[in-house]
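Removed: one protein chain of the complex. Kept in place: all other protein chains.
As written, the chain order gives the labels A and B, with residue 1 at the start of each chain.
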Amino acid sequence: MGQLLKRMTRGVALLPVAALTGALAYAQDADLEARLAALEESVNSSASSYVDNSYLFLIGGIIVMLMAAGFMCLEVGLVRSKNAAMQSMKNVVLYAVAGFMFWLVGYNMAYPGSTILGGLLGTTPVIWSGGDLEAMSDAGYAPASDWFFQMVFVATAASIVSGTVAERVKLWPFLIFTAVLTGFIYPVVVSWEWGGGYLDSAWAFSDFAGSTLVHSTGGWAALMGALIIGPRTGKYFGKQVNPMPGSNIPLAGLGTFILWFGWFGFNGASQLAAGTVTDINSVAQIFANTNMGAVGGTLFAMITTAVLYKGKVDATMVFNGALGGLVSITAEPLAPSMGASVLIGGVGGVLAVLTVPILDKFKIDDVVGAIPVHLVCGIWGTIIVAASYGNHIMPVEIDGELQTSYVGQLVGVLLTGVFVSIASVIVWTALKFTIGVRASEEEEMAGMDVSEVGLEAYPDFTNA
Amino acid sequence: MGQLLKRMTRGVALLPVAALTGALAYAQDADLEARLAALEESVNSSASSYVDNSYLFLIGGIIVMLMAAGFMCLEVGLVRSKNAAMQSMKNVVLYAVAGFMFWLVGYNMAYPGSTILGGLLGTTPVIWSGGDLEAMSDAGYAPASDWFFQMVFVATAASIVSGTVAERVKLWPFLIFTAVLTGFIYPVVVSWEWGGGYLDSAWAFSDFAGSTLVHSTGGWAALMGALIIGPRTGKYFGKQVNPMPGSNIPLAGLGTFILWFGWFGFNGASQLAAGTVTDINSVAQIFANTNMGAVGGTLFAMITTAVLYKGKVDATMVFNGALGGLVSITAEPLAPSMGASVLIGGVGGVLAVLTVPILDKFKIDDVVGAIPVHLVCGIWGTIIVAASYGNHIMPVEIDGELQTSYVGQLVGVLLTGVFVSIASVIVWTALKFTIGVRASEEEEMAGMDVSEVGLEAYPDFTNA
Partner (left out) sequence: MGQLLKRMTRGVALLPVAALTGALAYAQDADLEARLAALEESVNSSASSYVDNSYLFLIGGIIVMLMAAGFMCLEVGLVRSKNAAMQSMKNVVLYAVAGFMFWLVGYNMAYPGSTILGGLLGTTPVIWSGGDLEAMSDAGYAPASDWFFQMVFVATAASIVSGTVAERVKLWPFLIFTAVLTGFIYPVVVSWEWGGGYLDSAWAFSDFAGSTLVHSTGGWAALMGALIIGPRTGKYFGKQVNPMPGSNIPLAGLGTFILWFGWFGFNGASQLAAGTVTDINSVAQIFANTNMGAVGGTLFAMITTAVLYKGKVDATMVFNGALGGLVSITAEPLAPSMGASVLIGGVGGVLAVLTVPILDKFKIDDVVGAIPVHLVCGIWGTIIVAASYGNHIMPVEIDGELQTSYVGQLVGVLLTGVFVSIASVIVWTALKFTIGVRASEEEEMAGMDVSEVGLEAYPDFTNA
């Protein structure tokens, strides 16, 4: 109903100023003044930049949303077929839980109107209720576009945990952990930095799109989960590591590409504005650098795995290398040159490969390699940010502005790590001693699909 | 060739007004007037809103286009492996048929220049021939951007039918039905409402993005198909329902996410404009509400299935719950609050789960659950729109404007249902008694892949 009306009247809004009268006969002041005033109003009321900024959040937001599908494909491809339906479903549900909790408490906690404890805790944990549709927000973009963009980030953090603890965690405790992570833990971390809190003001901590805030947060939560839940039955015999190969490598490859695709929104739209020359130039450069980070991660991981495995190139390591490169460039995807982006991502790719055997040594069973990719590369990417801002060791003040530094970055990494780890341990442990966190050995052997989902992922052709 | 020229000259268009002359020495009227006129022309000819609106259709359009891939994944994942190649191909071809027919007759029938029978039938069923590339369309957006956006909607309606009648319908009759649905049946329904026809003017019927016009239309056509074609051989034995589990649950999960992703275009771009503050604020709020509708559908469906199936959570029901939530919020994704959106979607999720056994009771064999999701949730979403517009029971007139009401919404639902059902029955029946609509029992047992496509979907690893 409203649509038809809009169809008919919209054209009018496009021509806010009266057409030129043609002959310029009498150039009278009063006439000139009226025309000028009309023009001023037209220009001043232009929503052009406002629309450009909002589009950045909306388009960036939906492609980050698709990263949830990318995580699903990656994780489902890397679990055994008897857990594939569970993993598929868990990824859909966790995205829903993350959105629900971020609406209910998370968003206002992450971007609080006021804080206590020196910026450590926001004090507005209330439901986010949308903005005024008629008014131009002072922020320079549509209010809901920001909510949407921030929401898909919290879902990313939750997706990271899902992969690590796969194949043995039970559905309900996982969902409860997800709810706490997305409603409380993640928002607190975000409030310290993007919310303008402690890390931002006291340490000039810099994390452009979330190597630490999103990826390490997810990584620490995953690590604590892996420690408390324990490895899959049969994964480790003494010093022997029993490989449990993923059941659908092409699906993992598709997931990798979808995540790479979504990362342009993740990093690009984190510029937060696109309506000026500098902003759109920056968004474009972020796209290019983000791609080069992934390029570096892919190529370096490929070479590393070829060296380690006598010429054979482990596909899953290459996929994780690409993702490790992306995580690494996320903390600062604008300042580095294209070549530096290749190197930053490349180191990430190497770390993603080398961390895997170390985790196995400690019998930390990370099904999809999320800890190497998101936690280790997240730390690396965050620390190296200081190289783009004058290589300061300590956060010195120059011209009255505190400088980003290696120590400042490390403080941010550690504070996040300590807080997320403690909070995660509390929640995982509480779940363990109440409803329990892992399936029985019998259920695990049968597969989570049979025991938790009640159907098989691939009933027509599973031999396993 | 033209591209190079464009590369070199484009910059000029960006600076349509002469640079400032610097010193503001003689402020003469004539000079001022000339500068003002130049500026007026520059501002008046600005395409900013026009571009913003067109971008909404183009970007929204391509992600709705990707929903065709989402339907393909969902349906292929939910059929048995012996029908998976057929289902893949059918989804590609139906998208092509929909585009062809909507160009040939559909678009001009849906948005007719003139109507007869009190707005019930458009009278311009001619080929759509594009717009003037040089001129700014009065509609406020590029003409082809609207054609494109409307076209991907009709493909959605056709995709709905494809899932319900899978695993036994023959290819050619299905394609003929698709051609009639997309070229004639759907356009007539759309003309009543978005085309400004009967339902819009007489009942203040409101269906923002198509819970009824797109989803129920597809749903009614699917229901009639299921009734006339009959259930799959062996599906029902007396009162017993023989489960025929889907062969690739992860693919169905991916399809669910792709559909969820595409829905931001489906609902968001149905705002039809993005060039003003109110429009872009609204698009953003629609994104947020659409997500919350899906969140509600997912979570409520999960809880419902857990209650029904003793703690186990049926993955396919969760997927359909998400989609049911999305269909439910589609009729009015702007007016409800975020919390109301969760509830509207949540009821949809419950309906999507509860309708399945009812259909089975009547031996209506809907392979993918499209009737619960698109028809039942489409009706629910359409009726509840009245709650956002003053809870009027009847379409009363206030300040000269007819109000959206429960009865008005019901009339729209019923008129659409009656018309689409009768038209579908006629077409399906005509096909049944001429070229036949379903494969022989022998062909069905062998699988449609062997009998209709001539190759297997998964030749290397099918046991079934």
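Here is the rule we use: contacts are C-beta pairs under 8 Å (C-beta built on N, C-alpha and C of every residue); 3 or more make two chains touch, one makes a residue touch a chain.
It should be emphasised that the depicted structure is a prediction, and the values quoted were computed from it without experimental measurement.
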- Item | Option touching the unshown chain, where B:Tyr50, B:Tyr198 or B:Phe300 are the choices | B:Tyr50
- Message: From the list A:Leu104, A:Leu133, A:Ala157 or A:Ile258, pick the residue that touches the absent chain.
- Response: A:Ile258
- Where the unshown chain meets chain A, residue by residue: 29-30, 32-34, 36-37, 39-41, 43-44, 48-50, 52-53, 55, 59, 63, 80-82, 136-141, 193-194, 196, 200, 204-206, 208, 245-250, 252-254, 256-258, 260-261, 264-265, 268, 270, 272-278, 280-285, 287-288, 291-292, 294-295, 298-299, 302, 309, 312-316, 318-319, 322, 337-339, 342, 404, 458, 461-464
- Message: Need a quick check: the contact residues on chain B for the chain that isn't drawn.
- Response: 1-4, 6-7, 10-11, 13-15, 17, 19-20, 24, 27-29, 32, 35-36, 39, 42-43, 46-48, 50-51, 54-55, 57-59, 61-62, 65-66, 68-69, 72-73, 76, 84-89, 91-93, 95-97, 99-100, 103, 127-137, 142-145, 147-148, 151, 171, 248, 251, 449, 452-461, 463
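In this section, only the chains that are shown with their structure count from here on.
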- Message: Counting only Cα atoms for the centres, state how far chain A is from chain B in Å.
- Response: 29
